[in-house]
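Here the complex is missing a single protein chain, while all its other protein chains stay put.
Order as written gives the chain letters A and B; numbering starts at 1 within each chain.
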Amino acid sequence: MDELPIKSGDDVVRVRQRVRAAAADSGLSLVDQTKLVTAASELARNALVYAGGGVARVEMATAATGRTGVRITFTDEGPGIANLDLALTDGWTTGDGLGLGLSGARRLVDEFELVSSPGAGTSVAVAKWAR
Amino acid sequence: MERVPILKIGQNLFVSIQIDLQDQSVVQLQEDLADELVATRATGVVIDITAVEIVDSFIGRMLATIGSISRLFDAETVLVGMRPAVAITLVELGLSLDGVRTALNAEQGLRLLNGSS
Partner (left out) sequence: MADLLRANEEKLLDRWCEMVFATARGRVSADEVRNELAELYGLVIRAMSAADESAAGELRAALAALSRSRARSGFSPSETAVAIFSLKDPVYEFLADSAEMVPEYLTFARMIDDLGLNTFETYVATREEIIRQQAESMLELSTPVVQLWDGIIAVPLVGTLDSARTQLVMEKMLDALVAQGATHAVIDITGVPTVDTEVAQHLLKTVMAARLLGAQCTICGIRPQIAHTIVSLGIEFGDITTKATLAGALEHALRSAGLKVGPA
């Protein structure tokens, strides 16, 4: 498992590269690799922009079904999300964005788990498995 | 910080995105483009993203912004060379690049620009 800090735009790039490598090693197809790296980029940026930084943990894993893949967890100590339902709806945003972030990223991965509350930071865990 | 080169060929500006653009480079590119559009009075902008492996909402915003900036200077923007994997991901992400036309490659992009002016 690799632990990568997210403190700058360059860190986001590093997270992408690490995820790309892990995805390729896990046997994900090119399209699936692209989806996972894009989702990781969205989530890493979220941590940077909305929480002032965070940590990404990337590891190659095996699903319950036996398929290999990648699991990534993004954690931050930011303000947290008050209304989870709203945040996961398309078009929602607090920042100057296109309002996709979370809901978009969710569609790109196989597993998506979000834990967050005001004042307690946010933790997003995603996973994608090879077919 | 590397600046993305902007070429002028005929009535059009060409921008080829090769590297992972980060915050400052994006702003710099947008400023440089605005400068060039004014200086050259170009009527078309071709953005080549053949080398771009990942387009997330950040890059998507950048592209949409470039489209808007061009329009302010009465120029049309065409995005060319999107990779199939990127296109499929964008559709799933729900990112609609409204306001930016697309073409398969630079040749078809130029045909589009010249045909519409």
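Methods note: a contact is a pair of C-beta atoms (placed from the backbone, for glycine too) under 8 Å apart; a residue touches a chain by one contact, two chains touch by 3 or more.
All values derive from a computational prediction rather than experimental measurement.
> Using the touch definition from the top, which of A:V13, A:V31, A:V49 or A:A130 touches the missing chain?
Missing-chain contact among the listed residues: A:V31.
> For the chain that's not shown, point to the residue among B:I19, B:A51 or B:V91 touching it.
B:V91
> In the whole complex, what residues of subunit B lie against the chain that is missing from view?
With respect to the unshown chain, the touching residues of subunit B are 80, 82, 84, 86-88, 90-92, 96-97, 101-105, 108-109, 112.
In this section, only the chains that are shown with their structure count from here on.
> In the complex of these two chains, what residues of subunit B are touching subunit A?
Checking each residue of subunit B against subunit A gives 20, 22-24, 53-58, 60-61, 64, 83-86, 88-89, 92-95.
> Tell me, which parts of subunit A touch subunit B in their complex?
Residues 9-10, 12-13, 16, 20, 30-31, 33-35, 37-38, 41-42, 45, 90, 97-98, 100-101, 103-105, 107-108 of subunit A touch subunit B in their complex.
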